[in-house]
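Here the complex is missing one protein chain, while the rest keep their positions.
This part shows chain A:
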Amino acid sequence: MSSQDVLTVLIAEDSATDRLLLAAIVQKQGHQVLMAENGEQAVALFAAQRPHLVLLDALMPVMDGFEAARTIKLLAGETLVPVIFLTSLSEEEALVRCLEAGGDDFLAKPYSQVILAAKIKAMERMRRLQATVLEQRDQLAHHHRHLLNEQRVAKAVFDKVAHAGCLDSPNIRFLQSPYALFNGDLMLAAFTPSGDMHVLLGDFTGHGLPAAVGAMPLAEVFYGMTAKGYGLAETLREMNAKLKRILPVDMFCCAVLLNVSFQRRTVEVWNGGMPDAYLLRATGGEPLPLVSHFLPLGVLPPEQFDDHTQVVPMAVGDRLFLLSDGVVDTRDENEQLFGAERLRQVLIANQVPGQLFEDIQAALAHFGGQPRDDVSMMDLCMVESHALSLPPLTYTDSGQSSPLDWSLHLEFRAESLKRFNPLPFLLHLLQEIHGLRVRSGELHSVLSELYSNALEHGVLALDSRLKRDACGFTEYYRERNRRLQALQEGYIRVGLQVEPLASGGRLTIEVEDSGAGFDVESVLGCSRAGQGFFGRGLSLIRGLSQQAQWLDGGRRACVVFVWVSEA
C-alpha cells in the first residue's frame, strides 16, 4: 500500500469493544485510525485532524451520530468526507435519518471485515472522484480567468494598433461589438500618402483566439502598405500571401477592401467572400451592390490570387455601406435568414443617413432574430477632399543629411508594368528631400496621376473619355486590366532631378511613355472647363505643382516642385 493510499479514518463509537474491533479491522487494511467515544469528540477530532473518512455510531451519548454527521459535513465544505454510519438500527425510519444527516453508507453490526474493507474502498473512490472534480473545476475557473485576462490584454494591444488608423474621421460612422476581435471581425481605415482612404472590413473564420490571431498581421500589412503608398492590388496580394503562409488551411479571412479617392471621387473595390457592400447615391434610388467575386484572403496561393478591383465613380454625398454577415445571417425563431433582400428594403426606405444603423437594428429586432454579437457595419461618405484633415507625417531623422543635388532615370518595361507598382519606391526616395516632406501628399498625388496617365492613356492607349459615365467607368477598368495582362512591349520612363537653389531647391519630375501621345491643347482645354472625371487628372497636377507641361506631343510630362528652406 503506497503512502497516498493510506487514509486517516475517524471512528466514533461509544462501545469500547466495538471501537477496538473496528480500529483493528481498519488498521489491518493499512489505514490510520482516530478514535472518539461520542459525537462531540468526533467533531473536535475531525476539525483538528481532517480525516478522509468517518465511521459514526448512530446512537452515542453526549452528541449522537446524526448531529455529528451534520456538523462534520458542514466543516468539510465542498470536500467530500464520506460518513459511514455504524448501526444495528433496523427500522427504515432510522436509516432514513442517517441519510438525511449526510451519511453516505451504513455498516451493520456485527461487523464484517470483508464488507467494511469493500465499503472503505468504494467510499475512497467516491472521495477521489469528488476531489478530482473539484480540482478540475478550480483549474477550469483558473484557466477561464486566465483566458479572459489574456483576451483583455490582446484586445488592448490590438485596439492600439487598430486605432492607429482613421476610423474616427468625420465621414465615417461604424458600429462594432466590443468583442468583435474575438468574433474574427476586423475593421480598419487609413489614409494613403495622397489623401485617399483605404478601408478594410474583414471576417476571419472561427471564434475566439484562433479568429483573432490573424488580425494583427493583417492590420500590420494594411497599415504598413497603405502608409507607404501601395495600391489595393499590391496590398491585397501581400495580405493574401501573408495569411496563406501563416494560417492553417481551414482558416481564412473574408474581406472587402476599398480605396476611396476624394480627389478623383472614385471608389475602388475588392470583395472576397463578404456580403454585398452597397453604394448609396445621395440622389437616392436603387443601392448599387458591390458583390464578392473572389475567394477570401488566405485561401489561394499567391500565383493564383486574383487582385482585380472594380472602380466606381462617386459624387459628394454618396455613401458606401459595408456590413458583416452577422446582419444578413441573423435568424428568426423559424431559422429564416434576415437575408439581403430585407436589407435592401431597409437601405431603400432609409430617410436619414445618420439613422441607417438604427434602422437596420430596428428591422433586425422586428424580424425577431436573436441579437448577434458579431454585427459590424460601416457607413462612409464621399466628401470634398479638403473636408478631411490628413494626419501629419512624422519623420525620425532631422533632415540634415538629405541629399540635395542628384538626378535619377528609371525605365519600367512591360513585365514590370504588369506587376510592379513603382510609386511607393519613388515616394520613399523623394521623402529624403526634407523641404518637400510637408508636401509629400501632393507629391504622391501628382506622381500617381502622372504614372497612371502614362500607363493607361500612354502605354495601354485607353481613351479617358470612356469614363464619362458610370457604365463606361466599369468598361474602362475592365479594358485596362485586359490590356495590362496582355502587354508585351512598351515602357514608362521616370526622371527625377533635384537641384539646390539659393533659398531651397527644385524637384523636376519627368514621366515619359511609349504611347501615341495626345492633343495637349484640347485636353487641357477640357480640363480647364472641369468636364467629367476624365479631365480631372491634369488639372489636379497643375493645381498641386508649380509648373506642369506636356511635351513631345503629350508623351512626356514635366512637373516642377519648388521649395524654400525654413532656415
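In this text, a residue touches a chain if its C-beta (ideal position, glycine included) is under 8 Å from a C-beta of that chain, and two chains touch if they have at least 3 such contacts; residues count from 1.
One rule holds for everything that comes next: contacts and distances are computed from a predicted model.
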Listed names "Cytochrome-c oxidase", "Hpt domain-containing protein", "ABC transporter permease" or "D-methionine transport system ATP-binding protein", with the criterion being the UniProt name of the chain not displayed: "Hpt domain-containing protein"
Of A:70, A:109 or A:542, the residue in touch with the unshown chain: A:109
Full-complex contact with the absent chain, from A:16, A:315 or A:564: A:16
Contact partner of the left-out chain, one of A:88, A:151 or A:481: A:88
Residues of chain A (touch criterion as defined above) contacting the omitted chain: 14-18, 20-21, 24-25, 28, 57, 59, 61, 88, 109-111, 113
